[in-house]
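Of the protein chains in this complex, one is absent; all others appear in place.
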Amino acid sequence: MARAALILGGARSGKSRRGEEMALSCGLAPVHIATAEARDDEMRERIARHKARRRGRGWREVEAPLDLAGAIRAEAAADRILLVDCLTLWLANTMLAGRDAGAEAAALRRAIGDAPGRIVLVSSEVGLGIVPENALARRFRDLAGELHRDLAREAETVLFMVAGLPLAVKAPPPARPPD
Amino acid sequence: MARAALILGGARSGKSRRGEEMALSCGLAPVHIATAEARDDEMRERIARHKARRRGRGWREVEAPLDLAGAIRAEAAADRILLVDCLTLWLANTMLAGRDAGAEAAALRRAIGDAPGRIVLVSSEVGLGIVPENALARRFRDLAGELHRDLAREAETVLFMVAGLPLAVKAPPPARPPD
Partner (left out) sequence: MARAALILGGARSGKSRRGEEMALSCGLAPVHIATAEARDDEMRERIARHKARRRGRGWREVEAPLDLAGAIRAEAAADRILLVDCLTLWLANTMLAGRDAGAEAAALRRAIGDAPGRIVLVSSEVGLGIVPENALARRFRDLAGELHRDLAREAETVLFMVAGLPLAVKAPPPARPPD
């Protein structure tokens, strides 16, 4: 598996910004894989704001609202770091498109597992409120929770963002000192 | 009070699994006290999956959707570890049954306080979303929050699960070295 980091957090908790900083600071060529679809003005405005922040800093920009596994397979390389932003939007797109979200999540995990280089995965934690009355929303938060759990098991770093600051849930092992 | 651990977390955050591992690794005889009622297929399937995971590993299985304090009093013993999974389901059952949830929570805390042996309490954190419009849901999350706070004060260990991984909110004191 690519050396992976998973960045979880709530709304406006600084997940995307943290992911961008991690990608830019590691020395590899950064690729931004966006899963958002600009379906309304709220979303369009948000996507434009984030894009403006990345402009002129060497990012390659890719959009993958549905075929995220394919985009990861196409883009991953030993000298690249992929930033996927974000997994819950991709999961929502997948469910809205009537696809089998469980099978798609398994395919996504395989693509991440096979990828060379590094990958940073941004996703929203959505399971800490009242159980939703809507069955689809319940299914969505269950699938999101399972996906996060499965990815966190393999990831080297897991962060939980609170108010723009990271709580380290899983930290990489300390670097081995040179002999 | 029994030496208690409280495991909190969101949907599918690995709370049950962590509780089972804690119970199986401590050397005492494990008793599983389930509070779930199989009211629909979603629930039936989930209960069956969790039961299958525990099968053949020495668990004694008890169901206590409402009289959780009674089940704890009946089952607790110095050579046993009880795993209660989970408190928020029990609280929802109690409210749906029209019982006085505040009084029942106090009785539960007394039963836990009196219990010999060890106990692991699994519960869902439900208070980190938008304030629910529904007054009953607001009352539920307030009662859940108060119960967690009261139990955490007495517990030796409190974990907050994120994506299957524990954040230690309260850790037991280091073991005293043998004389």
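Chains here go by letter, A and B, matching the order in which they are written, and residues are numbered from 1 within each.
By our rule, contacts are C-beta pairs under 8 Å (C-beta built on N, C-alpha and C of every residue); 3 or more make two chains touch, one makes a residue touch a chain.
These numbers come from a predicted model, not from an experiment.
Although one chain is not drawn, the whole complex shows that of B:26, B:47, B:107 or B:152 it is B:152 that touches it.
Remark: the omitted chain is touched by one listed residue; of B:6, B:76 or B:89 this is B:6.
In the full complex, subunit B touches the hidden chain at residues 6, 8, 10, 125-131, 135, 138, 141-142, 144-146, 148-149, 151-153, 158, 160, 167, 169-170. Within subunit A, the residues in touch with the undisplayed chain are 10-14, 42, 124-130, 132, 137, 140-141, 162-165, 167.
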